[in-house]
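Apart from one protein chain that is not included, each protein chain of the complex appears where it belongs.
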Amino acid sequence: MAGGGNLVVTVSPHIKSPETTGSIMRLVLLGLLPATLWACVLFGISGIAVIAISVITALFCEVTWHNLRDGKGTGRTWFALVSSLVVPIGVSAAGLGRAAPAAAIALMSAFILSEAGISRQGERRHSFDGSAAVTGLLLALVLPPLVPWWIPFVGAFIAIWLGKEIFGGLGYNVFNPALVARAILVLSWPAHLTAGWFRSLGIDATSKATPLMLAKTGAAADLTAYYAPLLLNNPGGCIGEVSAFLLLVGGAMLLWKRVITWEIPVTYLGAMAVASVLMGVDPVFHLLAGGAVLGAVFMATDYVTSPVSSRGKIVFGIMCGAITMLLRVYSKAPEGVTSAILFMNMVTPLIDRSTMPRPFGVVRAGRGVRK
Amino acid sequence: MRVRLIDLTRGLVQENPLLRLMIGLCSALAVSVKVENTIFMGLAVIFVLTLSNIVISAIRPVTPDNIRIPIFLVVVSSFVTIVDLVLKAYFPEVYARLGVWIPLIVVNCIILGRAEAFAYRNGILASTLDGLGMGAGYTLVLIVMGIVRELLGTGSITMMGVTLISLGTGFQAPTFMITFPGAFLTFGLIMGALNKAQSALAERAARRATGSAGRPTPVGGV
Partner (left out) sequence: MHQHTGAPCEPLVKKGDRVLVGQKIGESKAYVSAPVHSSVSGTVVAVEPRQHPALLRSVASVVIESDGAFEVDPSVKPRGEIDSLSRDELRQIIREAGIVGLGGAAFPTSVKVSPPKDKKIDVFLLNGAECEPYLTADHRLMVEEASDIVHGMLALMKAVGVEKGIVCIEDNKPDAIDAMSKAVADFPNLGTAVVKTKYPQGGEKQLIKAVLGREVPPPPGLPMDVGVVVNNVGTAAAVAAALRTGMPLIERVVTVTGSPVREPANLRVRLGTSFRELIEQCGGLSEKPAKIIAGGPMMGIAQSSDEVPVIKGTSGILVMSEHDTVLDEPTNCIRCGRCVEACPMFLMPLYIRMYAEAGRWDLAARYSPANCMECGSCAYECPARIPLVQWIKIAKAEIAAAKGGR
């Protein structure tokens, strides 16, 4: 016969969209890139260190967990885990505190590269879908730039192991892993997580409070003065809060590439604006300040932990925005994005169930089909 | 009446009230911030559980079925009152920390649950063993949770004013562990570890029984 045998028989469809989980994750990373690069410029080595540790640790956590789960290279994985914990502590104890993060990064990178690059007999090389890198980067972006190096390190373990893998891995986690990590870090080391804002450029070398904190305590009378810095070069805030404008640029790219849809970001920010007007606070300031844009564009739109249907996304976004403003105005803490999104993550399955689309041709009570 | 060892050991692992039956959780999550608390709480529960089991089992023949629950409650609350007064008199500091959780033993699911499910249907000796075993299982988990949470959450374990273990001054304790979410996390991880260990044991036993190498490879996809 013409084919000479060996025809592939698979189930339909026989063509597939070029999009894969990996390609989507790469686009998300690309969307975060403008703000990340600008943060690296503004915060210098301290910002770069936090980002690097967070991302590399997240990848390291994914590789080690998968290895142990699959019973692959158990010995060398345990060795890598223990050494990447012990060596930095040892270096630190020897009085070389600054070398500790470098040692950790070097050890973990070496392990990640060897697992991804070297093929061993009878084993498949580790293939990255990029989700751990996204989680790691998002985690870094919600941390202050001057946190001790071990905060992103521990945070990435929490995010990947407790936030994601323990539920069954990508797709099964209930909560956004990066936000789980942030929530636990804030409860654990509140002193580190609510200080360490820093600005390396400009006259004001260190500012002790974020604009949101100042607004909360009433220390900042004229909030309009913060509009421009919040949009372009936030003087005090998490790494990812440097520039609402650059985050929106990245978000626009994701929208254009159809990685995210408009529903959640628009309804999230819209609900925040409406709620702040109702509560009598400055809507522009609240949209720009803190993690609102980062949360609405990159955190709340996390596929795994947000509803799948269009109507569900709208409900999700509105609730997120409303809860954020409630927390910002009426709770003790100045910021409410993390808690709002985590709370809504929890009710996502419920939203999904109650916003099930009407199947074609099915007539539901009270909603007729044109005939 | 036969004495069966299983009545005593059942509560330790295979029907552990916290990890298996998942009852009596709220007190466990609340008091496990400190090892010292867990020991007193555990002893209190063992005391109340065992004695109420004995009494309920003993008065079985004269207990009318319709009003058994109020009767159980009267019995249990008598013993709880004893514990309450003793702690208040001799360990006022501990009593202050355990606070409302001691009187709440009255409505603790473990005690009422064992009364209904076991003591009301079994002999006195078996009920005694059951009370001791269940109480011990509760205490065991409580102490483990207490150790994990106090050690990590505060960096040291202190009992009656004496520091037993300390992780050193360089350790920055994650206060998360002594918050309520930390209690849930600790409890979940202990339960997960137990499940994992049990399924590993069952797998090994099954492998030994069939003599085959490993479990069948799961088929992925369709």
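Per-chain residue numbering starts at 1, and chain names A and B are given in the order in which the chains are listed.
We take it that a residue touches a chain if its C-beta (ideal position, glycine included) is under 8 Å from a C-beta of that chain, and two chains touch if they have at least 3 such contacts.
This one's a predicted model, so the numbers in the text were calculated from it and none came from an experiment.
J.: Please identify which residue in A:169, A:270 or A:283 touches the non-displayed chain.
T.: Result: among the candidates, A:169 touches the missing chain.
J.: Considering the whole complex, not just the chains shown, which residues of chain A touch the missing one?
T.: 1-4, 7-17, 19-21, 23-24, 129, 131, 169-172, 261, 303-304, 306-310, 313, 352, 356-363, 369-371
Just so it is clear, only the chains that are shown with their structure count from here on.
J.: When the C-alpha atoms of chain A and chain B are each averaged to a single point, how far apart are the two points in Å?
T.: 38
J.: Sort out for me which residues of chain A touch chain B in the complex.
T.: For chain A paired with chain B, touching residues are 11, 93, 154, 162, 166, 183-185, 187-190.
J.: Mind listing the chain B positions that touch chain A in their complex?
T.: My answer: residues 170, 172-177, 179, 181-182, 185, 192, 222.
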